[in-house]
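Every protein chain of the complex appears in place save one, which is left out.
Chain lettering (A, B and C) follows the sequence in which the chains are written, and residue indices restart at 1 in each chain.
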Amino acid sequence: MKDAAQTLIDTEDEVMLRDAARGFLAEASPVSALRANRDAGRAHDPALWADMAQMGWTGVLVPETAGGADMGHRAAGILAEEMGRVLAASPFLSSAVIAATVLRQAGPAAQGALQTIAAGRATYALALDEGPKFAPAATAMQAERQGNTFRLTGTKAFVADGTTASRVLVLARTSGAAGDPEGLTLFDLDASLAGLDRQALSTIDSRDHARLVFDAVAVTGDDIIGDLDNGLVALRPGLQAGQAALAAELTGLAGGAAAITLGYLKERKQFDRTIGSFQALQHRAAHLWSEIEVTASAIANAGRVLDNAPDDAALAVSLAKARAAQTAKLAVSEAVQMHGGIGMTDAYDIGFFIKRARVGAEWLGDYGYHAAVIGAARGI
Amino acid sequence: MKDAAQTLIDTEDEVMLRDAARGFLAEASPVSALRANRDAGRAHDPALWADMAQMGWTGVLVPETAGGADMGHRAAGILAEEMGRVLAASPFLSSAVIAATVLRQAGPAAQGALQTIAAGRATYALALDEGPKFAPAATAMQAERQGNTFRLTGTKAFVADGTTASRVLVLARTSGAAGDPEGLTLFDLDASLAGLDRQALSTIDSRDHARLVFDAVAVTGDDIIGDLDNGLVALRPGLQAGQAALAAELTGLAGGAAAITLGYLKERKQFDRTIGSFQALQHRAAHLWSEIEVTASAIANAGRVLDNAPDDAALAVSLAKARAAQTAKLAVSEAVQMHGGIGMTDAYDIGFFIKRARVGAEWLGDYGYHAAVIGAARGI
Amino acid sequence: MSDATEALAAFRADISAWIKDNCPASLLGRAFNENSIVWGGRKWSFANDDQRIWLERAVKRGLTAPRWPVEFGGGGLSRAQEKIFREEMTAAGAPPPLQSFGLWMLGPALLEFGNDAQKAEHLPKITRGEIRWCQGYSEPGAGSDLANVQTRAEDMGDHWLVSGQKIWTSYADQADWIFALVRTDRDAPKHKGISFMLMDMDTPGITTRPIRLISGKSPFCETFFDNVKVPKEQLVGELNRGWDIAKYLLTHEREMIGGGGQGLLGARSVAQIIAMQEGELLADPVLRAEAMQTEVDTLAFGLTMERYKDQAEAGRGVGNASAMLKYYGTELNKRRYELMMATAGSDGLEWDGAHGGLAPEWLRTKANSIEGGTSEVMLDIIAKRVLEMPGQ
Partner (left out) sequence: MSDATEALAAFRADISAWIKDNCPASLLGRAFNENSIVWGGRKWSFANDDQRIWLERAVKRGLTAPRWPVEFGGGGLSRAQEKIFREEMTAAGAPPPLQSFGLWMLGPALLEFGNDAQKAEHLPKITRGEIRWCQGYSEPGAGSDLANVQTRAEDMGDHWLVSGQKIWTSYADQADWIFALVRTDRDAPKHKGISFMLMDMDTPGITTRPIRLISGKSPFCETFFDNVKVPKEQLVGELNRGWDIAKYLLTHEREMIGGGGQGLLGARSVAQIIAMQEGELLADPVLRAEAMQTEVDTLAFGLTMERYKDQAEAGRGVGNASAMLKYYGTELNKRRYELMMATAGSDGLEWDGAHGGLAPEWLRTKANSIEGGTSEVMLDIIAKRVLEMPGQ
């Protein structure tokens, strides 16, 4: 018999983790919390983040030696999925997934940073994209070298958690030209450094996104993660972990939107019938459920592959992100249409799902980006 | 008030033409005629072609001076649409549309050829594609020149009406290399010339398609249509006319398949209900009808533009062909699924629609080819 | 040239000259949108003097309602003349002097169902832009089932007493009067106990509150009726036959769509967004294929609107097939905006980013296939009335 952690179904531990997460989030971070955050002009609730640290979620990918719970990528995906269901906003992906994965590859020097992440004392942002589309190799930002000092100059266009993070991972060019996947270097720097201007963006999902403008921000060789000129290699595991977790979030989001919609269809009456009894809507709901089921398999698989064979995860991760972006889009479209007018009102929750789905579809690579990765791997 | 021939609706003459064509074809060439042809191993029925000649359809695009009816491209499209509804098989597109359009541009020398087309005495085939996809510029077949003689050598992979036609229009290379849109020359030759081997293909639509193998087939400069090395220019009007008429045929086919299916839905009972009363099927039938309506507009437009502004017809023609291929595909998919098992049996007619739709989708450029033409024209 | 044709040519020359002479130059060739539109009414203030002048001159010649009878302030034009007028307005780049639900909806209803007193009272105020109307059909919880009217009007002898709630009353907060469906017989079958009623929004007991949409602010309101006293003469048509008027207006609305379908597709084009992005974007075959496919369908749909318009102008009605335009056009528009958002990438994720209001426009399109009859209702109409498929 295969060990359950080798299969695509949840292990007993994972079932418990999922149940616990769902229970906690329903209480601590229902969709109304996102609304409250938005209305208060707050990207996320620090108290929620503190609770997550308490429960070990911030350290889900941090080794136990650094105070983490080291539960692995499948577990991180389960947490992200449950957060997606209720649109819980936090720096989980940026900090606990992307940064933690990057830093744990970085050897003993990064132990301290990992400890602060696990403890919830530091949060990270990843400053990568400079244009409107995810394209790491297109990075043009200059890191001009003078001895052991590097001066970063340029603009990062779209940085998730960019205004609230205490630290920033920045990919900058130390050699080569934009488009060249070599010649990039990854820096880990304090977000309050002189010369770094963080401009909050008013994004549709009401979360923290920023434009980061670097004006000769000075860092040193000690701030480099991985090797000089080889930053994409240092970043890749973190990117893949982030993509897989974001895919899980989107799948949870799709499931959450579908569940709300199904509830509405069963309750709402029109033309003297429960609208959920109309066969055309039934077939569409059944189709949506099927798409979510199929995507859930890709999510589980991405988590397993990241845990068991991380060097071969590219295909699995891109499959998860591509399917999740597409499924979430279908789920929110059907959700608003099946709700009718009420779904269009700000007073109702469905709008929040549509907005987050759109942001999640773009961040860390859109459908076409990941489909192309798969196409290339499969000879298409 | 606009002249009706400037609008996208049928003129009074066109309404009459359509009614007459539908009446005639229902009688002379119902789908059972295609079945009979197939079972007899016959690509089309010469008697039907003689009747079409009698009614002036063979000369629909031939000038009156050459014995034609000169009704124009919109009229040709209406005839093709009605033929598509019942899957009437004939060399109409190859001869009366493509060849007639090519030859009427060719000046006085082609009067005789046009007369034989209008009279139904000659039928033409267009020998163009050498690979599996429509790509005129990719033509590689050599026309080796010796004085006023050209020797054609090479293979045309997929020639509609290739075994039964009495004459063949052949595009061959007189200079340049495959991929170059220049350097091609169009020849009009007798199909029984020495060195021309016509191999019948057993295609799914049970019509006449052939592989034409040329082994140093000798023609002369008198057989050139248009100018030497400029064959694509001579061919283009004929191609566009053929594409528009094939698009019309496919739209008629979609309408025919949809009508048979709608009739079935209204009559067939299952689970003690008429299956046409199931809302999921109603919505799909309504959606299909909508797609056919939208495509019908593109068909009407292509005919009008070819009649009124033939030099600017590229976009309109590609729009018609792209939409028609897609709509026919949807129509036949829905048709077979909504019929259930019976639609899968050879004894039932729907299978013929599926097969012809597939051939029509490929011939003269598939969806992607024409969508790319539109994309290029529209800055995409 | 026939006499009729000659007369129309003369009319064209005349009206063209009139537009040129009367429409202030500052208004010509300007973008026509929510900001430049003139709605009129008691609460209205013009954005500039030229708008006021243009309205006054148009009113004088009856051109705010070209085909209405002259006695009510209309222009008394024939269908052919009206068409020429619109063509010349477009050619000159002149904006409509006045737009309103009074002109589009209530006027036609009163002309068909109103009594002489009602016509005399209300139509001139509409054509002059003095009174702005809003529409009170939908109710919370009714959705597509418009006949599910719960707002009730009780006969109190010398007046009606109206209580209930309407939703999606566009611009109710800026309107002067409302025309609404109210239930006047609670025991009759759903469609048989409804009446069509006019109410002054200033009547005590009427309050209104704007609705915020997922895309932000909106013209939609909720409107509440709390024991509103309505004079008897403000009921239009026969008692309990208001559904006939509602149906007439719904058909009228769809035929307006069928006769042109303006507004079914948003103003932005896919190519426009693509042009604003880096060239390399198009290297993504999925996005590129979707852009091509969407353009194919957009062009074909545009031709379909044209074909239906041709058909309507040829005097052959479009009828229930116009449900297809509503269905197809709104679904296509949603697809187009999804594609634009995908093309814009992170630039499109801000409320007011590099592409201006793209994000709220995109969110707003989600309502296209809901308002004015959902896509599902349109498909039902096509299935039942066009394809004559059997009931369940």
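One rule holds in what follows: a contact is a pair of C-beta atoms (placed from the backbone, for glycine too) under 8 Å apart; a residue touches a chain by one contact, two chains touch by 3 or more.
As the structure is a prediction and not an experimental result, all values here were calculated from the model.
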Chains shown that the absent chain touches, full complex: A, B, C
Omitted-chain contact residue, chosen from A:Gly120, A:Pro136, A:Gly242 or A:Gly276: A:Gly276
Which of A:Asp19, A:Glu64, A:Asp215 or A:Glu293 contacts the chain that the document leaves out: A:Glu293
Given C:Arg288, C:Arg307, C:Arg335 or C:Lys366, the one touching the chain that is not displayed: C:Arg288
Identified contact with the non-displayed chain, of B:Lys133, B:Arg151 or B:Lys266: B:Lys133
Footprint left on chain B by the chain that the document does not show: 129, 131-133, 157-158, 201-205, 209, 268, 270-271, 278, 280-281, 329, 333, 336-337, 340-347, 350-351, 354-355, 358-359, 361-363, 366-369, 371-372
Residues of chain A (touch criterion as defined above) contacting the omitted chain: 1-2, 4, 7-9, 262, 265-266, 273-274, 276-279, 282-283, 285-287, 289-290, 293-298, 300-301, 315, 319, 322-323, 368, 371-372, 374-375, 378-380
Residue ranges of chain C at the interface with the undisplayed chain: 285-286, 288-290, 292-293, 392
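As a working rule, only the chains that are shown with their structure count from here on.
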In chain A, residues with contacts to at least two other chains: 278, 280
For chain C, residues contacting two or more additional chains: 376, 379
